[in-house]
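A single protein chain has been omitted; all remaining protein chains appear in their positions.
Per-chain residue numbering starts at 1, and chain names A, B and C are given in the order in which the chains are listed.
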């Protein structure tokens, strides 16, 4: 387990990825790491507005001679992300990472897993894909979005897939790119056609995760889902982010998660 | 009277003037003006922190082909001014101006006035000096600070004075520059030596203004003082900025001021 | 086209956005930036029978997402308002609510009686909740019995809409609200400011000359919203005018959903004198995007779990 640190990080690069999404490169002289599926708490704004940090999945960690750079992919949805989109390059931000439990890559490495990302759910999935590729693990990557313009980092995804000889499946709800329909439809299609996945790693909007969970239980596959619960602290002390498990326990998604096995989440979608 | 406007202005230039002070150039495509002694309310920060605008005296207004640029001189003392010091160039700020009543330059133009500025009290005095110089009015400019490093825009002040052939008197409390002591000591010295001022225009810390007022009443001169009262609205609706006049009335310094004749302020320093 | 027309009890308003008492002067100070006739109504600075000098300074201090004020109800007096401000407000077609303040119950009535001579004044809002005046204000707002009596006394002086502005510092919100209604109030305005202090740690003194003051601004919105909902929930028949930290159209709509028939914008005006107009256009945008044709239809629409 990598020790967490609360680090001042410099905003060294920002790239627009889509009309609503952008990437951030945050640099620190310190050495710091993270596992795919883990996240960081980033302070947005330099005062009291907004008051709380915002949780963001780690999209990548690159150790270099001059220290570490952490990559985030962000969608602008409100105050904090709007500030991130406008913060001046060179600004110093505060990032607490790595937090939470990520995907079980060792288990995924033993089979040909499916990686499934919906919209801004890509960051942890992309991070997992690149780590699996480093281990020469073959996998398929499903990437869905509402419309073609919101399909993020497709070239990069293709490049990763090419190194392992898997398949990259793109889908859009409105049919403007890739296969038409939900990303989970594409998953079901292939599984009906006989492609077997023993494990699925997924992140995206809750309805998508629910569909993945349903498919997994039918197909007898293990699905690891990265959830997004509103968080105040990210470190397990506020109890704001709890998820109800099948056994009725309410556990913090910032510590026991954000990645959970779908089988433990029955209660979440029953209600 | 120039009509007030609430304008989005672009931050086009920032210059450091001293360890604590800096100047801002704010540009608007609109035409807008101000009289020396008037001020503007500037929104600092792009959210709720800080909540209220900050009042700043206008240091200059320059009408050009592309619109108007407004100059402010600012001292960093807290949240808002700290934000101003770090705001990215090109950022859009909100400025409501011109507000309040300035100095009576017509009256000052008929005599050889003394202009007196203490520390960050310079902006309205500098603006008045440049306007008087344009009218070829001769005057003396007293500029005081705690220490030499905090004497602002001295070259510029010298240049203005040179055009009218008056005297620029610099003072520092700690004797690191100009004459040693308070700026009002220098004023008293010259008046004792027989230099006659029928009018004084002054801005600076309250104790300095009080000393100017005392001297003026002794010397039988008219002193116009620019006060700094904490302000919430700057437009006369909150009644937060009132000043008690000799006749006991409490008037808003944002509308009836911020410039007042010293003779009306007896009550202020009695208490 | 979104319909803004609304009403608070019998009083019809062109729109539900009002300027709050004490934050819009006497209605004419911001004609260039925020014409009073474009608002649902303007509520005057609190008026007493005779002019008041108010408190010494400092009177205001900024806090996190808020501010504390202790103006002490400085005002020009009802006579000057009726003679100098009211005619011009009438000429402009502005709807005017007079915020009434007195140190003794009868002083409230005096203010109303003077205003009754002015046809163009639409109604009254009793400020029984100012937290920063030693005499008057406070007591009436905190003791249901006194409040009912005060309201009845004023009710006897006018047929016009009579609103009572409640104190968030009162011990029993609902009992106080009920008392105002029993006394004959047509509507309840809430909330006024929360009693608060700020301290200067260097001087080791309160920042405000009077020590105590009233907290306003976005900081208090969650409490104001809760109180509006609690009153609407327990007295659904009573029109409520919501106020407290409203900065945006979204904020205003939250108050309408919580049961407010109209809302007032206060501290936000200090940062943006034209805030009420911006809020109106934000409400229009929200309604269009949500397919809401009449703003009025939002009132009380909150679905409680």
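Just so it is clear, a contact is a pair of C-beta atoms (placed from the backbone, for glycine too) under 8 Å apart; a residue touches a chain by one contact, two chains touch by 3 or more.
This structure is a prediction, so every number in the text was calculated from the model and none was measured.
Engineer: Looking at the whole complex, which visible chains does the left-out chain touch?
Structural biologist: Counted over the whole complex, the chain not pictured touches A, B, C.
Engineer: For the chain that's not shown, point to the residue among A:53, A:75, A:101 or A:131 touching it.
Structural biologist: A:53
Engineer: Which of C:63, C:127 or C:151 touches the chain that is not shown?
Structural biologist: In the complete complex, the chain left out is touched by residue C:63.
Engineer: Where the complex has a chain not shown, which of C:177, C:258 or C:280 is the residue touching it?
Structural biologist: If we include the chain that is not displayed, C:258 is the one touching it.
Engineer: Which of C:50, C:122, C:209 or C:277 sits in contact with the chain that's absent?
Structural biologist: Of the candidates C:50, C:122, C:209 or C:277, C:209 is in touch with the missing chain.
Engineer: Which is it among C:47, C:194 or C:238 that touches the chain not included here?
Structural biologist: C:194
Engineer: In the full complex, which bits of chain A touch the chain not displayed? Write them out.
Structural biologist: 3-4, 6, 43, 48-53, 94, 96, 229-233, 235-244, 248-250, 271
Engineer: Pick out the residues on chain B that sit against the missing chain.
Structural biologist: 48-49
Engineer: Determine and list the chain C residues touching the chain excluded from the picture.
Structural biologist: Where chain C meets the chain not shown: residues 63-66, 68, 171-172, 194-199, 201-206, 209-212, 215, 217-223, 225-226, 229, 245, 250, 253-254, 257-258, 286, 290, 301-305.
The rule is simple: only the chains that are shown with their structure count from here on.
Engineer: With chain centres defined as C-alpha means, what is the inter-centre distance between chain A and chain B in Å?
Structural biologist: Their C-alpha centroids are separated by 54 Å.
Engineer: So the centre of each chain is just the mean of its C-alpha atoms; given that, what is the distance between chain A and chain C in Å?
Structural biologist: Those two chain centres are 47 Å apart.
Engineer: Please output the residue numbers of chain A that touch at least 2 other chains, ranges allowed.
Structural biologist: Counting only residues that touch two or more other chains, chain A contributes 48-49.
Engineer: Which chain C residues touch at least two other chains?
Structural biologist: Expected reply: 64-65.
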